[in-house]
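Showing chain A:
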Amino acid sequence: MDWWSWDRALEVLPELLVAFVQVTLVATVIGSVIAAVLGLIIAITRRTAPAFIARPVHAVMEFIRMTPIVIQLLFVFYTFNTVDGMTLGVIVLGVHYASYMAEVYRSGIDAVPKGQWEAATALSMSPARTWRKVVIPQALRTTLPALGTWVISMLKDTPYLTVIFVVDMVRQAENYGSRTFVYTESITMAGLIFLAASYPTSVLLRRLEKRLATY
Partner candidate 1 sequence: MPPTDSTAVTGQPAIRFENVVKKFGDNTVLDDLNFDVRRGERVTLIGPSGSGKTTILRLVMTLEHLTGGYIYVDGEPLTHLEVNGRRVERRPKDIARSTQKIGMVFQQFNLFPNMSVLENITEAPVHVLGRSSEEARTRGLELLDMVGLADKAEEHPTRLSGGQQQRVAIARALAMDPEILLLDEVTSALDPELVGEVLGVLRDIAKSTDITMLIVTHEMQFAQDVSHRVLMFDGGKIVEEASPDVMFTSPTHERTRSFLQAVL
Partner candidate 2 sequence: MSDNFDALIAALPDLRSGVFITLQLTVGGVVLAFVIAIVLGLGARSPRWPARVPSRILIEFFRGTSLLVQLFWFFYVMPLFGIKLDALLCGVLALGLNYGAYAAEVVRGAINSVPKGQWEAATALSLSPVRKLRKIIWPQAWAIMIPSLANLAVMLLKGTAVAYIILMHDLTWETDQLRQTTGNTFFAYGVGMIGYFLIAYLMVLGANALERHAKRRLGQGPPKGGLFSVRITDKATAAPMPAANAGGGGAGAGGGVV
């Protein structure tokens, strides 16, 4: 048996790309939006809410961050067994990564100099306006690259959706393998597609980080 066939690689490529766009990309984009928004809300809650709210929120986030996505997916899947897998999967990814992104925002918010808060107070700006117009815009600048690295991380976690029967690109590759009894090309191509998607993005992020750092 040949150990690599370009014919097979090209044959499997279209179905992998379709699964990549329909599942991997969609889950990453929607999951990232959920994570980015929820993470910000959590970070602000932890800074502004009274302790009896902030503490439990923190504890729940810590718990989510320290347990596997796979088991979280299964848990949610069997709890809400009427909702379709893709929807649940996207929400689980989003919430899981919100627990990481909240920490990114937190460090970004902490990095906004105290003088900025004081200046806003001196101008009699309301707390809400200070957050919206002064703190968050500055915090976002410094956190953007770090948020981006978590998005790339999420992209590579999307194959876990397979445990709740969402057919993502890697499952598609495996299915091709079980159809043809040859896994080499399909799984390798799936890996290369991930590499092609994540490596250039991380290079861009590094550049973005340098640009933001010099400013």
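Regarding selection, all candidates are chains of the complex that A comes from, given by their letters.
Some points to look at:
One rule holds for everything that comes next: a contact is a pair of C-beta atoms (placed from the backbone, for glycine too) under 8 Å apart; a residue touches a chain by one contact, two chains touch by 3 or more; residues count from 1.
Quantities reported herein were computed from a predicted structural model and do not represent experimental measurements.
Per the touch definition at the top, the candidate among 1 or 2 touching chain A in this complex is 2.
Taken together, the chain A residues at the contact with candidate 2 in this complex read 1, 3, 58, 62-63, 65-72, 74-75, 78-79, 100, 103-104, 106-108, 110-111, 142, 145-146, 149-150, 152-153, 156-160, 162-163, 170, 173-174, 177, 182-184, 187-188, 190-192, 194-195, 198-199, 202, 205, 209, 213.
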